[in-house]
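A protein chain is absent from this complex, but the other protein chains hold their places.
Right, chain A next:
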Amino acid sequence: MFNNLLVAIDGSDHSKRALEKAIELAKLEGNSNIELLYVVAGNKSKSDVLQYGDSDTASMKRKRMLLPIEELVESAGVTSKTTVLHGKKGAAESIIEHANEGSYDALVIGSRGLGAVQTMIIGSVSHKVMKYVEMPVLMVK
């Protein structure tokens, strides 16, 4: 039933909890796989390049950040795959597009990512995703 999951992660605590729940869900059945989706939106590119110097280093740091997350999935006996999308659009749009193009049993996402202040200004990515993704969505608080 739920053995092909897409999990949107951004490194926040909410997304970590979302991943834990996704792993629990995937373990209910054998032969499951989880695709980890990480979106680098425009402003993220700016702050990452400023922080790490150039695009190559920023990509390397992201890979290093994603590695333990992949291992966490694999150690639970679930196959993992990682997709990094460079967001020409916003994070929400990229997640929605990618989710609707693939064939997943469900999308798992944290209730909020970047923090309360930014949620108020930008509008919740999770809210948009809930509205436009055409599949079951598990939102983890």
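The definition used in the following text is that a contact is a pair of C-beta atoms (placed from the backbone, for glycine too) under 8 Å apart; a residue touches a chain by one contact, two chains touch by 3 or more; residues count from 1.
Here, contacts and distances are computed from a predicted model.
According to its UniProt record, the chain left out of view corresponds to "Sodium-independent anion transporter" among "Intermembrane phospholipid transport system permease protein MlaE", "nitrile hydratase", "Sodium-independent anion transporter" or "Acetoin dehydrogenase E1 component beta-subunit". Residue A:45 is the one among A:45, A:82 or A:100 that touches the chain missing from this view. Contact with the omitted chain, checked across A:6, A:19, A:36 or A:58, is made by A:58. Residues of chain A that touch the chain left out of the display are 40, 42-43, 45-55, 58-59, 86-89, 123.
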